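I have placed the structure first, in the form of C-alpha cells, so that the comments after it can refer back to it.
For chain A:
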Amino acid sequence: MRNNGILRIVARFLIPLILLFALYIQFHGEYSPGGGFQAGVVFAAGWILFVLIYGLEAGLKVIPQRAMVVVMACGALLYAFIGLLGVLLGGHFLDFAPLLPSAPKGAQQAGIILVEFGVGMTVATVVMLIFTMFAGRKSQIHLIDGIPDSEPVTYPEMNQDNSANQSTDTAAETRD
Partner candidate 1 sequence: MVAIGVTRIRDLFAATMLFAIYSLLSAALFVLLDAGDVALTEAAVGAGISTILVLAVLTMTRRYEHPSNTVNWPALAVVSVTGMCLLWAVSDLPDFGDPTNPVQTHLAPYFINNVYSDMGIPNMVAAVLASYRSIDTFGEVIVIFVAGLAVYTLLSVPPRTPPKPQPKADANQPENRGDH
Partner candidate 2 sequence: MSGGVLIGLILGTPLIGAVLISLCGRWPNVRETVTLTTAISLFVLVSQMIGPIAAGETLRLSLAEPIPGLEIAFQLEPLGMVFAMLASGLWIVTSVYAIGYMRSNNEPYQTSFFAFFAIAICGAMGVAMAGNLLTLFIFYEVLTLSTWPLVTHNRNEAAKQGGRVYLGILLATSIGLLLPAIIWTYSITGTLDFTPGGILELDSISPLAATLLLTMFVLGVGKAAVMPMHRWLPAAMVAPTPVSALLHAVAVVKAGVFTITKVVIYIFGLDFLATLPLEKFLVYLAGFTVIAASLVALRQVEIKRMLAYSTVSQLSYIVLAALVLAPFAEIGAAIHIVAHAFGKITLFFCAGAIYIAAKKTRVDQLHGIAWRMPFTMVAFTIGAVSMIGVPPTAGFVSKWYIVAGAFQVDNFFVLAVLAISTGLNAAYFLPIVFRAFFQAETVPPAKDHGEAPWPMAAALTLTAALTILFFFFNGPVVDFEKGILEVAS
C-alpha cells in the first residue's frame, strides 16, 4: 500500500482536511453538532489514515507513543483542572461561573470550550494509542511467527520478565 502513488497523493490532500475538520468540530461545537469527542475521533482518524498509508513507524515519528499516553492523561487533567478552578475560586466542582465573575455567560462558554478541548485531547490520543497498540501487536506477532516451530523458543522478553521477577523477590526478601 505504501508505494501506491495515488493513495499518497490523495492522502496528502485528505489528511490536512480531516485534521482541519476535526479542529472545526472541536471549536465550533457550541454552534453546530460536534464537540470534543467527535473532534478527537476525527482527528485520530486522520492520523490513522496517515499510518495506514505511510506506516506505523512514520506515524509514531509524528506522535510518539509515550506522548500519546502523556497527552491522554493531560486531557483528563485539563478537564479536572478546569473543574478544580471553580472550586478554588469559591464555587462548586465544575462550576464555571466563578471563572469570569463579571460575565457569567462568557465564563460558561470559556469553561465549555476548555473542557471540550480536554475531552478532545484525551479522545484523540486514546484512539491513536489503541490503534497503535493493536497495530504494533500485529507486527510483534509476525516476528515471533517467523521463528521455526521446531526450535525451542526462548523469548527474550520472557526472560527479562523472569529476571525482573526474581529481582523483585529478592528486593522483597531484603525488605522483610
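Regarding selection, all candidates are chains of the complex that A comes from, given by their letters.
Criterion: a residue touches a chain if its C-beta (ideal position, glycine included) is under 8 Å from a C-beta of that chain, and two chains touch if they have at least 3 such contacts; residues count from 1.
No experiment lies behind these values; they were computed from the predicted model shown.
One candidate from 1 or 2 touches chain A in this complex, that being 1. Against candidate 1, in their complex, chain A makes its touches with residues 25, 29-35, 37-38, 41-42, 44-45, 48, 69, 72-73, 75-76, 79-80, 83, 93-94, 96, 104-106, 108-109, 111-112, 115-116, 118-119, 122-123, 125-127, 129-131, 133-138, 140-141, 144-145, 149, 152-153, 155, 157-159, 161-162, 165.
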